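The complex is shown incomplete by one protein chain, all other protein chains being positioned as in the whole.
Order of writing sets the labels: A and B. Residues in every chain begin at 1.
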Amino acid sequence: MMIFRVKKTTTNILVHLLLISVSITCLFPLLWMFGSSLKTQGTVFSDMSIIPAQPHFENYVTAWREGNFGRYFFNSLIYTSTVVFGIVLVSSLAAFAFSRLKFPGRNAFFIMFLAAMMIPLPGSFVPLYVLMVKLHLVNTRLGYVLCLINVGLSFSIFLLKTYFDKIPKELEDAARIDGCNRLGIYRHVALPFAKPALAVVVIFNALNVWNEYVLALIIFNSKDLMPLQRGLMIFRGEFLTNYPLLMAGLTIAALPIIVLYLLMQKYIVKGVTSRVAFP
Amino acid sequence: MILFKNIYDWYRALKGFRKGLATSIIVILSVSLAELIYQKSHNLRFISPIIILLVVSALIGLITKIILVRQFRSFLFIVPALAIFSIFYIYPFIKVLQLGHYNWDGILPTMKFVGLYNFIEVMKDKVWWQSMFNAGYITFIALTFQNALALILALACDRQMKAGNFYRIIFFIPPVLSAVVVGLVWQWLYDGDYGLLNHWLYAIGFPNLARSWLSDPKTALTCVAIVHSWKGFGWGFVILLAGLQTIPHEFYEAARVEGANSWQVFKGITVPLMIPVFVLVAILTVLGSMQSFVLILTMTDGGPVFHTVVPVTRILNSMIGSSRFGYACSQSIIFGAILLAISFIQKRVSQNMRQA
Partner (left out) sequence: MKNQKSKIKNQNHIPKFKKVFKFFNFSLSFWILIFGLWIFNSSGCAQRDDALAKKTITVWHWMTDRESAFQELAKRYEDETGIRINFELYAPSDVYSQKVRAAAQGRTLPDIYGLLGEKRDFAAFIKSGQVADLSEAMNEENGLWKECFFSKALEVVEFKENNTYAILPGIYGAPIDIMNIQMLYNKKLFKKARLDPERPPSNWEEFIDDIQKLKKVGVPGLVSGWGEIWMIDCFASNYAFNIMGEDKVIATLKGDLPYTDPEWIKVFSLFKELVDKDALASGIVIMKNKVAEQTFANERAAFAFNGSWCVNVYDGMNPRLEYAAFLPPKVNGKNPMYIWGGGSSFSFLVNDRSSKKLETIKFLKWLTDKDQQVYLSSETKNLPSNKFALAKIPKILAQFADDMDSTTNPGIWPVTESPAVIEALGKGIQSILIKEKTPESLAQELQAIKEKESQESF
C-alpha cells in the first residue's frame, strides 16, 4: 500500500509540474504583450524585462484615441453579438432538422454543408464581392453580418448535429406525448441538452468574428463601419510598426473575448444536466 | 485498440478515399464539359447558364417532392441556413469552379478559356506538392503532439476540480491571442542572434544546438508546426474536457470498487466512451491544420525558399503575386478535392473505430 501511495504522489507531482509548465508557456505571450504595451517605442526591444521600471499606462489612452477605438469597439460588439445570435439560431434549427426530422434531401443537404467545411475557397472573395455589389449589400452592416454567418455555418451545424444525435429517444418521445410540436421539442429538449455544444459554437464564432479582418476591409468602404481589427492595423504601418501602441491595442482587443470565455466555460464544464449513458 | 481488423478494412478505407477523389474528379470534369460547350457560343458572362439550368431543375424536382410528401414544415427549419449558404457559398463556389478553367489575371475584362490546362499545370507544379507535404507534416504534428497534450491535460484537469477551473482559463489563452502576437513572440523566441531559446541553450550548456531556427531549412517547418500546435491545443483541450465531463462518475467508482488501476480504467472506460469525441477532435484538427496559413505568413512567409509554404499561401500568391486568378482558382479546387478525399478516409476510420 505504501508503494501505491508513493506512486500516486509522484504521479500527482508530475502531473502538477506538467500543468504548471504548460501554463507558463501559455501565459508568457500575454505577459509579454502586456509588458510591451507599457514600454516606449525606443525601448520595446532593448528592454528585456517583463514589466518595465517606468510603466507607461498612457499608452492605453493614446491607443484608444489614435486608433479611434470607441467607434470600432462598438462596431465589433454589434457584429459579434449579431453574428453569434444569428448563427446559433440558424444553425441550431438546421442541425435539429438534420438530426431529428425527416424530409427529402436531408442527407444530401447535410453532406453539402459538410463539404463546405472541407472545401475552403481562398479565392472566392472576388465573385462574392461582385455578387454583393449586385445585391447592394456592399458597405452595409447587413451584408457583412450575413457573410460572417455563412462562414461559421458549416462548423456549427456539424457540431450541433453531433450533439443533437445523442438526445435519447425517450426524452423526445416524452416531450411529444406531452403535446410539444417540433418547435417545442427543439426549444425545450434539444437546446438545453446541447448547452455545451452551444457554448463551444458561441465561443468559436465570437472569436472568429472578433478577429476577422480581411472580409471587413473588402466589404466596407467607410471607416465608420469598420470593426476593431481595423483600428489595430493603424499601428502596423507599412514601414513603421508602433509596437507599444499595437500591444496596448491588442491587449484591449483580447479582453472581451477572455471575458466571454469566462462566462461560457461554465456551460461547457457542467455538461448535460441529466446524466445519461453513452450510446 | 485495433484500427483495422484485417485487410478488408484497409480496402474499405482506401475505397473511401477513392470515392472522395472520384466524386470531385467527376464534378470537375462535368463542369469542364459544360464550360467547353458554353464556350462555343459566348466569351464572358458572370453566370454560366448551363449550371443555372441544372440547379433550377434540381430545385424544382426537390420542391415538387416536398409538396407531394407534405413535409414542408420540417423543411422550413433548414430554409434560413440554406438561403444564406446558397447565396454566400454556393454561388462563389460555382464561379470559382468555372474560373478555374480560364486564364485570367483578375483585372482584365477578357479571359481565355484553357479547359483543364490549369489543373494539369497544378499537378505538375513541384512547389504545390511541397506545400501539400508541408501542410500534411503540420497536420501530423497536430494530430499527435497537439492532441496528445490536450488529452493529457484534459485528463489531469478532470481529476482535480478546483485547480481545473484555473487551468481551463489559462489553456484557452493561446487560441484567443491574435496570430499577430503569437507570430511576433515566437519569432523573437526563435531568433538566431538575440532569441530567448538560444539564450537558454547557451545557459544550460548546449551551445552547438543553437541556430537560427526559422531560417534553417532543416528546422523551420518543425518550429512552425510546434507554434501551430501550441496555439491550437486549447480547442482540443476544451472539447475533450467537455467529453470527459459527460462520463458519469458511477462508472469510475464501479471500476475502482472492482480493483482496476488507472491504466485499466482509462483503457476500459474512458477510451470507448470518448471515441466519438476523439473522432470529432481528429476531424477538426485535420481540417484546421491543413488550412492554417496566418501564422506562417507572419513568421516565415513560406521561407526559407518554400520550406514552409502551405497550399493557402500558394493560392494567395497566385492570386495577388503573379496575377493568375484562374490558376489560383484551379489550385483552390484541387486543394478542396484532396481535403474532401481525406475526410472520406476519416469517416471510414471513425466508422471502424465505432464498431471496435
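Just so it is clear, a contact is a pair of C-beta atoms (placed from the backbone, for glycine too) under 8 Å apart; a residue touches a chain by one contact, two chains touch by 3 or more.
The model shown is predicted, which means the values in this text are computed figures rather than measured ones.
Residue A:217 is the one among A:18, A:112 or A:217 that touches the chain missing from this view. Per the touch definition above, the residue from A:63, A:126, A:147 or A:228 contacting the chain not shown is A:126. In the full complex, subunit B contacts the hidden chain through residues 103, 105-109, 112, 191-194, 212, 214-217, 220, 299-301, 303-306, 316, 319-323. Residues 41-42, 45-46, 78, 82, 85-86, 89, 125-126, 129-130, 132-133, 138-142, 145, 171, 174-175, 178-181, 183-184, 187-189, 192, 213-214, 217-218, 221-225, 233-234, 236-242, 273-274 are the ones on subunit A that touch the missing chain.
The criterion applied here is as follows: only the chains that are shown with their structure count from here on.
The geometric centre of subunit A is 17 Å away from that of subunit B, both derived from CA atoms. Those residues of subunit B that touch subunit A in the shared complex are 46, 62, 65-66, 69, 71, 73-75, 77-78, 80-82, 84-85, 87-89, 91-93, 95-96, 99, 106, 149, 152-153, 156-157, 163, 165, 167-182, 185, 230, 234-235, 238-239, 241-242, 245-248, 273, 276, 280, 284, 287, 291, 312, 315-316, 319, 325, 328-329, 332, 335-337, 339-340, 343. On the subunit A side of its complex with subunit B, the touching residues are 15, 18-19, 22-23, 25-30, 32-33, 89-91, 93-94, 96-98, 101-105, 109, 112-128, 130-131, 135, 146-147, 149-150, 153, 155, 157, 159, 162, 182, 196, 200, 204, 207, 211, 232, 236, 246-247, 250, 253-254, 257-258, 261-262, 265, 268-272, 275, 277-278.
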